[in-house]
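Only one protein chain is missing; all other protein chains are in place.
And then chain A:
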Amino acid sequence: MPPEVLEPAVIDTAKAPDRAQTRAQAARRRKALVAVVRALLLVAVLGLWEGLARAKIIDPFNFSMPSKIWDQIWTWVTHGTALGSLGEQIWYTLYEALLGWVIGVIAGVLLGIALGRVRLLAEVLGPYIKVLNSIPRIVLAPIFLIWFGLGPTSKIASAVVLVFFPVFFNAFQGAREVDRNLVANARILGASDRRVTLQVVIPSATSWIFTSLHVSFGFALIGAIVGEYIGATKGIGLLVSQSQNTFNSAGVYAAMAILAVVALAAEGLLTFAERRIFRWKPAGSDN
């Protein structure tokens, strides 16, 4: 329980609103200050980059400069890329990452909960999962390219293997760490094993699972991008590799900036969903 905020029983009516107002004002001022300093920092870094590149202190051919990167993004937006419209590239990558993420999450959660609940399964499969987890999974991307070709399937496969393991381990741990009291209580109240799994184990494992969802969406994007980078017909990863092959460093940075925006937007959506699902949690108890 968070410590209760102690309010004095008798409030000096003349002074109290004053003080509350001053406090609110100070909080607002602080917020504004943080925002301004943040913006200044960004401007300073970009300005330094631009300045150094223009003065040829750093090689503009290798390091490019913010203005060129912005021009590149603008050209992509208005005239499209060499591969087609920019929106199509983003959509392609997002589609691969999203599908891979969903499949990886479902498989990870199902298997994690199953192994967490059924001891025999955990004992039989445990060592195999450890071995699979120890393989650096990014090297599977070329293999998937051979198996599934240049289309989206090979990228989805890379995303799935990257997403599966963190989600699986969190779901497994979550299922293992369920409060024994809650399970005992549910059984006394009359819950069958299936109900205990569905209505006690899964709800209490959700906060574990959600922690892994944040990280794993990033992994799904990595899987899709690396897959595209190695060989694809469309997508932001291909955009990166093409820009690199034509010595267009601004293109590489521009693609990175676009990726960052996409990843942040996805993260925002996930946080929103999490807030809705965890209404039952006391405010401020972050997981």
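Here is the rule we use: contacts are C-beta pairs under 8 Å (C-beta built on N, C-alpha and C of every residue); 3 or more make two chains touch, one makes a residue touch a chain; residues count from 1.
FYI, contacts and distances are computed from a predicted model.
S.K.: Out of "Phosphoribosylformylglycinamidine synthase subunit PurQ", "Mannosyltransferase", "Branched-chain amino acid transport system substrate-binding protein" or "Rod shape-determining protein MreD", flag the one the UniProt entry gives for the chain missing from this complex.
M.R.: "Mannosyltransferase"
S.K.: Give the residue, chosen from A:79, A:130 or A:279, that touches the chain omitted from the document.
M.R.: Of all options in A:79, A:130 or A:279, contact with the hidden chain holds for A:279.
S.K.: Which residue from A:186, A:257 or A:270 sits in contact with the chain not drawn here?
M.R.: In the full complex, the listed residue that touches the missing chain is A:186.
S.K.: Taking the full complex into account, find the residue in A:176, A:195 or A:214 that is in contact with the omitted chain.
M.R.: From the options A:176, A:195 or A:214, the contact with the absent chain belongs to A:195.
S.K.: Over the whole complex, note the residues of chain A touching the chain we left out.
M.R.: On the chain A side, contact with the omitted chain comes from 179, 181-182, 184-192, 195, 199-200, 203-204, 206, 279-282.
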